[in-house]
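Note that one protein chain is taken out, while the other chains of the complex remain in position.
On to subunit A.
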Amino acid sequence: MARVVVDVMLKPEILDPQGQAVQRALPRLGFEGIADVRQGKRFELEVEGPVDDAALARINELAETFLANTVIEDFVVRVEEEK
């Protein structure tokens, strides 16, 4: 089994009110100096079999068609660990 991580983030130009709400709460908690916060999603896929080029291509397709909406989101796929 290998773990493949897909990180999905709103595109930089898209307003992220959730991230802003988190950022605004930081001074109240005593955290200073955080200029901006953006909130995203992380998917961890436990993949059976080898994560070869073909498997990665399929995961990329999965990320592009389903995990991320590429109208508003960017995504990054990476293999985290091979066991």
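Criterion: contacts are C-beta pairs under 8 Å (C-beta built on N, C-alpha and C of every residue); 3 or more make two chains touch, one makes a residue touch a chain; residues count from 1.
Heads up, the rule we're going with is that contacts and distances are computed from a predicted model.
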Checklist entry - For the complex's missing chain, which UniProt name, "Multiple sugar transport system permease protein", "Dihydroorotate dehydrogenase", "Phosphoribosylformylglycinamidine synthase subunit PurQ" or "Glutamyl-tRNA(Gln) amidotransferase subunit A"? => result "Phosphoribosylformylglycinamidine synthase subunit PurQ"
Item to check | Absent-chain contact - pick from A:L15, A:A35 or A:A54 | outcome: A:L15
Item to check | subunit A residues touching the omitted chain (full complex) | outcome: 10, 14-15, 17-18, 21, 66-67, 69, 71-72
